[in-house]
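Here the complex is missing one protein chain, while the rest keep their positions.
Naming follows writing order (A and B), and every chain is counted from residue 1.
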Amino acid sequence: MSIDSQGPQVGADEWVARQVHRREYLPSWLGGAQRATERIGWWPRLAIVGLIGAALPSLGLGGFQLQVGIDAMVIALLAVGLNVVVGWAGLLDLGYIAFFGFGAYGFALLSSDQLGSNGIHLPAYLSVPIVMAAAALLGLAVGLPSRRLIGDYLAIVTLFFGEAFVEFTNNVAPSKLGGPNGITGIDPIRGFSWQITTNAGYYYLLVIVLVVTMAVLRLLEHSRTGRAWRAVREDPLAAASMTIPVNRVKLAAFAGGAVVAALAGTIYAAQQASVFPTDFDTPILILIYAGLILGGAGSIAGAALGALVVMVIYDGLLRSPTEAGYLFYGLIMLTLLAKLRPWWRLAGVLAATVALGFAAHAIAKAIWASAVAGGPQSGGWIASALRDWVIVPAHAQTAGNWGFVILVCLLITLVQVSSRWRTILLPPTLCLASFVWETRLVEEPSVTRQLMIGAILIVMMNARPQGLLGQRRVEAPT
Amino acid sequence: MKGRLVLVAAAVGSLAAAGCSSSSSSSASSSGSASTASCVASIGFEGPITGPVAPLGTEQLHFAELAVSMDNAANHTKITVVQGDTQLQPAQATTVTQQFISNGSIMAVVGPAGSQEVEAVGGPMARAGMAFISGSATAVALTTGKYPTFFRVVSKDSVQGPEDANYIVHTLKPKALMIVDDQEAYSTGLVSAMVPVFQAAGIKVDHESVSQKVTDFSSLVAKVTPQTSVVVLPWQVAANAQQFGRDLAQEHKTAVIFGTDGLFSPGTFTISGSYVSSFGPDITAIPADAAIAQAAQSKYGSFGTFGPPVFAATHVVDEAIASVCKAGQTPSRANVLAAIKQTNESASILGQPISFDSNGDLNGGKFFLFKISSTGKYQLIPS
Partner (left out) sequence: MSFFFQELVNGITTGALYSLVALGFSMVYGVLKLLNFAHGDLYMVGGYIGFFIIQFFGGAAHVSIPVPLLLAIMFVVAAGLVGGLGVAMERFAYRPLRDAPRIAPLITAIGISFFLESAALLLFGAQYRVYNTAEFISLSSGIQIGSVTIDSVQIMVLVLGLVLMAGLRLLVNRTKLGKQMRAVAADREAAEMLGINVNFTIAATFFLGSALAGIAGVMGGLLFNQVTATIGFIAGLKAFTAAVVGGIGSIPGAMLGGLVIGVAESFVTGYISSTYSNLIVFGILIVVMLVRPSGLLGQVQLQKV
């Protein structure tokens, strides 16, 4: 790494502080950008991001992009709330999704025809606070086991609670809770004389709610409670001996997270206009956790950013085969650019890949016409660029499957071998990756979506375990 | 160092350019891409292609694609299928629906598979004026006029449930029976239609419930009493019913299984002596469907009951688009919707004519009852 120009001054606190400071940032100009953004300050950054978010629809976002944005912001709100429990207080809550469901069902029951002869139709400014308050109480109740259970044992009890919520809404009192048919015909968010019925309306509402929630949590972060949470996360015993009421602090964390989740739930229920038990099952929880940890647990901005990134990729980009193709090739290029160190090695690998591809294509064409009969299946300019480079047989399924298996084996080997072998194996791997993509993966966009998100999660955690905006922490071994 | 910077900038720049050009090309295609010379359109397919009921959704997708390829050949159209994975979750169905609505080349949608998903997307579809035909959503509440652009090619629970229940009461005449739902809307809907019929006939009913995720039924089977001669399984997953049947045999219970459409799966559910009631016929036994069955078998392997209705639904859409083109118009959502409303096919893969009533229900939906022989073959019981 770079050495300070003044030479090492081991023992001088300032020098040590500068080294640590330097290592926290990304190398070269990216680090400079990071430092510049830090100088702006948290509140102005929040305001800028909020304004950008609010301005996006006017750049011409269609109904689908707005829906993706709404889904992403709901998950971002949930991630920000989960950050309170997991990131700040260090409590692994695997039943968090139940608070989201509670908020949604609570709003649904208070704003539809479900209960009573004509139903209850409270306006939003009444029903949302009621639901949030009830969720806080529920959070306290769920948090009670945390007095006796720690770590993974607490996790399992919260998991039970989460699963129990889905079972409960699915099977208990179907006439009141709707059973598997859920509750439909939920009122939109209604105020004194206005109501929000369009996707654009919910988008703006969510931007406002997300920004306000992040602001409130920021204030909480720097309050006594926030400091108490961080103390309890690092070392509960030490915190207790410093007169922090550990049990109450843990309960407060649960309640805080629950309130944010319930808020997200109410907006979700209003926008979807229907709630079903399967909406609140474990796969959604996995998305929230992925977003939170990818963005950096412990950081409000990180939680929101991670969730937005995960959802925009998973729910938005990967649903369209063309854009999934851009993402696939784009990520490969980015990884190469970031990881292949001397620029001449990178250029060499790319040139070899291109040459290898053309050679293989020509040879295959000469031997077997049908080996190249199918065209690249990606949409857009990639297909035309790759037409003479990648081999796509006419009947591709078996070949594609074998290629996939070989590709995975090659990738695992690449990690093990020495750097020289890695450079040699890279061009064939890249050609094979393109082959598998064009032949097989593009044919099954729905399956490929899951594959890609899994691969992205693995690679991103490998590259930056602390998350995008997280801080590197050292955990005391238990 | 500078070299890497240039490379990074070039890569990012080319990706951005690609992104811009792709969005502009897709917006170009959204402005009425069909000409009278060649009929070009897209159909959206919404189904649980991955996720907990992936076998169902994949079978539906395969049959939709088969229908489109066969109809393209017959009508000289250029229809493509755009798939959208819902994983049987209504929230994902909403997202996929928005994606389809934003895609200007999609004229109609086949799917979604679940009744809950129809409830979630019915409103947006109606606002966009986009027709959507489901091959498997059977809840009664869907065709009460709430969703003016919804159609289905299968009969609803309020028809199937009582018919099956009456058959059981009058022909099988059990003294006691067990009915198990799988905690999904399809199943609970049928159960609530059937149980009153049983109770009115004075049969002792043991109503159980297991989640679709459960694959071990030995504990439940142990509860089957010697007097229970019929076990009714209105399930979606045939493989689970097969396991249930094995557990029955292993614990030496003599009860006979009566299943509904989900169990119609000649490759998977083969418990001899069982009854299966299906809204779709066994297309391998219909001579007119031989070509389709053959094509499906060779390309995709064995199939059950969820594929053929989706074939029928896709065929309805294909014919609607073709008729619009033949009339010299450019396909649009409005004229395709109008053409679908006027569908009047005298024959279909389902062995019956297809036309829709004013609420979108299939007119004259038939039910077929099968009994499984000792060799595992499905034999149609004449009504």
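Heads up, the rule we're going with is that a contact is a pair of C-beta atoms (placed from the backbone, for glycine too) under 8 Å apart; a residue touches a chain by one contact, two chains touch by 3 or more.
Fair warning: this is a prediction, and the values are worked out from it, not measured in the lab.
Undergrad: Mind giving the shown chains that are in contact with the missing chain?
TA: Among the chains that are shown, those touched by the missing chain are A, B.
Undergrad: Touch as defined at the start, partner being the missing chain; which of A:Leu137, A:Val216 or A:Val405 qualifies?
TA: Counting the whole complex, the residue in contact with the absent chain is A:Val405.
Undergrad: Tell me which of B:Leu177, B:Val210 or B:Ala255 is the one touching the absent chain.
TA: Spelled out, the listed residue whose C-beta touches the missing chain is B:Val210.
Undergrad: Which listed residue (B:Thr50, B:Thr228 or B:Ser277) would be found touching the missing chain in the intact complex?
TA: The one listed residue touching the chain not shown is B:Thr50.
Undergrad: Touching the absent chain in the whole complex: find that residue among A:Gln34, A:Thr197, A:Thr423 or A:Gln450.
TA: Of the listed residues, the one touching the omitted chain is A:Gln450.
Undergrad: Pick out which of A:Leu30, A:Ile48, A:Val212 or A:Ile458 touches the chain that's been left out of the picture.
TA: Of all options in A:Leu30, A:Ile48, A:Val212 or A:Ile458, contact with the hidden chain holds for A:Ile458.
Undergrad: Would you mind spotting which of A:Ile120, A:Ile156 or A:Val312 touches the chain that isn't drawn?
TA: Considering all chains, including the one not shown, the answer is A:Ile156.
Undergrad: If the missing chain were put back, which residues of chain A would it touch?
TA: Within chain A, the residues that touch the unshown chain are 86, 92, 145, 148-150, 152-153, 155-157, 159-161, 163-164, 167-168, 171-172, 235-238, 241, 282, 286, 289-290, 293-294, 297, 401, 404-405, 408, 411-412, 415-416, 440-441, 444, 447-448, 450-451, 453-458, 461-462, 465-467, 473, 475, 477-478.
Undergrad: Residue-wise, where is chain B in contact with the chain that is not depicted?
TA: 49-52, 54-55, 57-59, 180, 183, 208-211, 213, 215-216, 218-220, 222-223, 237-240, 242-243, 246, 249-252, 267-268, 301-302
Throughout what follows, only the chains that are shown with their structure count from here on.
Undergrad: Touching residues of chain A toward chain B in the complex: what are they?
TA: 28-29, 62-68, 71, 167, 170-171, 174, 179-182, 184, 199, 268, 272-274, 276, 278-279, 283, 315, 319-320, 322-323, 326, 330, 333-334, 337, 343, 346, 379-382, 445-447, 449-450
Undergrad: Using the touch definition from the top, list the residues of chain B that touch chain A in their complex.
TA: Touching chain A: residues 1, 3-5, 7-8, 11, 15, 18-19, 21-22, 25-26, 49-51, 83-85, 87-92, 94-96, 98-99, 101-103, 115-116, 119-120, 123, 139, 141, 183-185, 187-189, 209, 211 of chain B.
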